[in-house]
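Just dropping this structure here.
Note that one protein chain is taken out, while the other chains of the complex remain in position.
Presenting chain A:
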Amino acid sequence: MTARKSGSRLETEIERCRSESQWDKIPELVRQLSAKLISNDDLGELLLGECKLQTYLKENPIKQGASPRGQRPKLVEVRKHLTAALDRGNLKADYIQEASLLMAKLCYVEGEYRDALGHYSRVNLDDMQLVGAPVYRLSMIAEAYATKGLCLEKVPAASPSLSNKNTGSPSSNRSTTDNREQEIITCYEKSGDIALLYLQEAEKALSAGIQNRSPKPGPAAQDQELGYFLETGLQRAHVIHFKNGNLTHGVGRFREILRAVETRTTQNLRMTIARQLAEILLRGMCEQSYWSPLEDPPTVSPLDDPTRQGHTLSKNYSLSRRPRVYSGENLFCPQENTEEALLLLLISESMANRDAVLSRIPEHNNDRIISLQSASVVYDLLTIALGRRGQYEMLSECLERAMKFAFEEFHLWYQLALSLMAAGKSARAVKVLKECIRLKPDDPTIPLLAVKLCIGALHWLDEGEYFAKMVVDMGEKAAEFRAKGYLAIGLVYSLKATDASLRSTQEEYQRKALGAFQRAQSLSPTDHLAAFYLALQLAVSRQIPEALGYVRQALQLQGDDVHSLHLLALLLSAQKHYHDALNIIEMALSEYPENFNLLYTKVKLESMCRGPEEALLTCKHMLQIWKSFYNLTNPSDSGRGSSLLDRAIADRRQLNAMTLPDFSDPDTVSGSSSSHSGSEPVSPISPSTISTLSSPLSSPSSPVFILQPPPLPPPKKPPSFLPASPSSISPPPTKTRTHSFCNHVTLRQLSSSCGLQDANTLGFSSMFSVCSVHATSIAASRVEQALSEVASSLQSSAPKHGPLHPWMTLAQIWLHAAEVYISMSKPAEATACTQEASNLFPTSHNVLYMRGQIAELKGNMDEAKRWYEEALSINPTHVKTMQRLGLILHQLQRYSLSEKVLRDAVQVNSTAHDVWNSLGEVLQAQGNAAAATECFLTALELEASSPILPFTIIPRAL
């Protein structure tokens, strides 16, 4: 009884050792076993044979690609044991099978492939039970299939006699080789499946064992190594598929392996295979040739080598037991090649990340390089996949995770910087670019990228200067980028000049900018940008004829450049050739019909030469463009905005949008700009604005307007003029807004119903542009920057910047409308329009300025003064407001205060001729005739070169 009991315990122990490959314990156990029962002697031989063979293989591992050859003295013993076990025939059938399999394996190791195949044909592998088999036997069967496959691959080559037989008929030869190949692949696939099953079972047994027994962490508790045969079994099938150009089957095999529930041992394999499959999906497939993992592959696929097509090897075997696969409800199954590639890469990334070698001692150099390489391959593929889909925000987050590998690794740093830049995270991008510069100081592209960010969204002019100087200092080394470097530094100076509050500083920067642009232009005479910016800078310093020369040059180089055309028009307007200017603008608009910037200028020019009716038509057109632009973006599919956090952020930003200081914060703007064009969350503002947009439209505004006489001279009109306009009956817009919080459906309806005659009521004239230019207050200058950017960014139809831009544009449109109404002496409509803009940006100084103008129009000088003062409290350097305030103070006979305000205004913008004029008037009123004359002369002179809108409305960017 006790003997039997201990005997069975012994057997369990033996089974466990075999399963866990603890071969060193076997001899001892065999000794105990033979002490128990005589009949187990044969089993002992089997076990000893196995353990010696396995130990031999462990000590002399077979290398992939190398074929084992020749008898080894150490294996003689193994053969002796196995022959003994087999010869006596006392063993149970199971054990006889095992002994035969071991014998076959031995034959393979010795290079006797035919003998091995002979053993396999005797055993008949397909008959071996998978259900209920002990764990070690699963491994044995898997190895046997793999070994059989290996032997089959060797035999035809090894025995010319066999292939010679078939040379008689090529077709039969072809079919035999096909059959052969099919058989080989089936062997490997079975081997792979059973190997996966074995690994799953082994892990299960191990964890069960740990729970049952006292923790006995042997070496087997660590990662088990697969060994040559199982590795071959798992991978050889797909290798053959790919070698044959049979991509569909290779991919299918990859997917089968990946769908099996992972085990510790398969982790590395999975990581590799996931990466390889992702590579194939990205490099060799496209959307149309893709099929999902749960679908059957297409019978004919362009992916397969056409010369090989026809012998579609379908999976034609079944196993009684298969490895467990991931299952459950709501499993995510990719439907597109990028989706699948991304999923695989994310899995791969999580594993690669886990293996990141952190220690930096020299001993681990190799390990570190390996972990770095495997990770950077994954990150590169992630970049390819996400870049294709424009998901730069997600990409930047992924690459951020790569930073643990990135110490002194230029590529990773640079990619992170670029992804941050593409995601619109400008401030961070600049910081990372700095590190890139440190790692690769000779590359002029990197500082140039930094300048681009600094003078763009960030408006970090000092930093920009620093980076631009870097490029310039590279001298000849920067090669083609040298001109770009001068261009960059010129832009920095030019922007600094605009920001500067002291006239001497301004002039200094303008001089420097001009010098830099000239240098850039001479270095790269074929670059239209150099010529264009040179022209722009000359225009800003009112050297109109010279500017015209260069802008023509720019246009010769790049005939359809929108900014050059715009500048040309403005230059012509400065020469008072308004009709020519308008022609140019119209020509430009035929190429850029949706460019708001051009349209503003057009409105202005039209009201100048063709009267406000024409301008109103243009305004109507602008309104339609705005709608077609922003209605098109689909609200429900907003990029990642559907996720909880993003929604929260969007909401927050939206609140920010209501107040001025926040949208002047570069990070708010740039942060939000990361989302793709389609991702603009349509905020609650949108319905309200659209409907409010339609609110004056629903008013009895009618074509009558158009037929009205041209506007009376704008300012200081007594209110008695007003009732003449039918629009005074128009209901206050607020009423409409009560039911304005409608959903998108109404939004669409409203916008589509906003037809022709409605739009007539909306006149706009550019006003933001009027007030931009100088700002000492950085916040305000950034606002202006952002606002003028709005206009410029719209030239590419996809608004790359954040969700604010559409609203800023809309506000701008409203304010333009208001200004046109003011010029037509229609304060009620002007008020309504201003109110709409105010709903979007209540604290904008532009809105307040407009209110002041309306008050002036109504004759409420005190109210106007109050509005102007409020506007100045927000933006103390708003020249337009200063000028109006100066005038009012003049009228109120507060001359010295008026003079002070106007002098300040002149300090801010020395080219504003109307300010000079007002200043002259004030001085005259004070009796200072000489100074007044001086001012008038200056005003006159400036007016002669004054464009219809400031030159600086043209954006300056790298």
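Everything that follows uses one rule, which is that a contact is a pair of C-beta atoms (placed from the backbone, for glycine too) under 8 Å apart; a residue touches a chain by one contact, two chains touch by 3 or more; residues count from 1.
Here is the rule we go by: contacts and distances are computed from a predicted model.
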Q | Choices "TRAPP II complex", "Ribosomal RNA-processing protein 42", "Hyccin isoform X2" or "S1 motif domain-containing protein" - which one is the UniProt name of the chain not shown | A | "Hyccin isoform X2"
Q | Hidden-chain contact residue, picked from the options A:364, A:469 or A:511 | A | A:364
Q: Looking beyond the chains shown, say which of A:353, A:624 or A:910 touches the absent one.
A: A:353
Q | Contact partner of the left-out chain, one of A:52, A:81, A:512 or A:528 | A | A:528
Q | Hidden-chain contact residue, picked from the options A:411, A:542, A:576 or A:866 | A | A:411
(Q) Among A:320, A:505, A:522 or A:628, which one touches the chain that has been omitted from the display? (A) A:628
